[in-house]
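Below are the structure tokens for one structure; questions will follow.
All protein chains but one are shown at their positions in the complex.
Right, subunit A next:
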């Protein structure tokens, strides 16, 4: 409906007598429309001649509104020299103008010439425009097995506010399969190319609508939203993360999707779908990943050589008309390839658009490191731009973020842009230093905590009791040591007895006893103050019983042992190893063993304290 309405509208425009804008005459127009992909590229070469007396410094280009809305990219360049040797082809500034007295259905772009065009002078002008979403699928809904047919409409005549002397139009199609095209005079289909013209001497604003209905199964991949995040780390990395919301922008699929049909003959049953996309990454890209919100997508391949890195990605499912998907591609780039320095300022020089060839609505983020200042951006085309702050990786003040937003971006926008900023390399060390000092203070505080006495009141009962308890413990420990030494002496005595039985050296044994006796006395002397202390201490009340018992038992043991020792030694001296003596010794020994056992147990108990 819309199309038809537009056609009627323009027919009427063409009939209108419109004001003549200047005395320019276009002597020759050569238009080429490339319809092979879903992006329409129109390149026209104009030869403009000034027929009037005034010097002209602006040339107007006209697009009908329905095209102007979808015009993503427009450049004009002039070539001075004649023939094919195009010497200097500088891009000329193009801007939208709205001259008086023209209907709003036409959009005018004005190309400013580098220098005025004098009377009789002529100029070659190359216009390159890119249209998106201009191929209308018809029928709008197809099944899995159908091929995708699209409509493209334009004018056979070059729409211009100037008189056009001679013109040709050629439309390049992806395949010779054409459903229909508007047949006006001089129209013919050769291979996969439709030619209109030549037309001669047409007045200004002449318009002759044409429609091409043809088969186009190229991937209609449309990123409805793309968020590119470029994060600079001065530690040597530029991290790029691209979040895609991708859609198949062609004819919608109706009916179900049958895997068996698709698998059996994917080119016939599923001709309009696409499975894989090629991502051309910059050389030396590393740590490439391809995932979506539920994890890694395993269907991807990566090839890398010194000049380029190519990543072939395959969304989780084949994309049919109207199907959507979401994924993220991320990679790192070496910093020194993209960050340069000029006049004390650093600048990042990196390409703007997506590495995948398709239509995108772009939203680009550039994240600069923490502490950057004086940020300015230079982009070769107009974008919306603002600044944000992002917090990441232990930031305190946050990283400045430059956001550039561009709607309707096409691969032609993939030119480099620059972000200038100032950065001191000390800021780079901020986070490591923060971590180091953080850990340092942690350890220091641990040490302080371990050494500090944190009890609230130094005079409280429980604190004093605790101190006393420590003293008691220390005393008990000492006591324990003394006891152990006593027992060692006992063992020595026993050993001397055994030596006696082997060697019969009575004197040595006696000496041994003397030494042991002295030692034991000394030890018991040591023991006394400890016992006194324990007795006096209220904390040790419970322990004291045990300790006392232990001391008593030990004394007893000592005595018994001594008596046994003397007995045996005497027996040796007298050489009277009588049975009676043996019995006595045995009885003594029994007691000794029992006592020893008790002492040991008590020692265990005390040791546990």
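In the analysis below, a contact is a pair of C-beta atoms (placed from the backbone, for glycine too) under 8 Å apart; a residue touches a chain by one contact, two chains touch by 3 or more; residues count from 1.
By definition in this document, contacts and distances are computed from a predicted model.
Taking the options "Transcription and mRNA export factor ENY2", "Small ribosomal subunit protein uS10m", "dolichyl-diphosphooligosaccharide--protein glycotransferase" or "BPL/LPL catalytic domain-containing protein" in turn, only "dolichyl-diphosphooligosaccharide--protein glycotransferase" matches the UniProt protein name of the chain that is not displayed.
When you scan A:119, A:177 or A:324 for touch with the missing chain, the hit is A:324.
From the options A:95, A:141, A:374 or A:491, the residue with contact to the unseen chain in the full assembly is A:491. Among A:98, A:376, A:392 or A:445, the one in contact with the hidden chain is A:392.
The omitted chain makes contact with subunit A at the following residues, 255-260, 263-264, 292, 294-299, 316-317, 322-326, 391-396, 480-481, 484-485, 487-492, 495, 497-498, 501-502, 512, 515, 582, 585-586, 589-590, 593, 596, 600, 603-604, 607.
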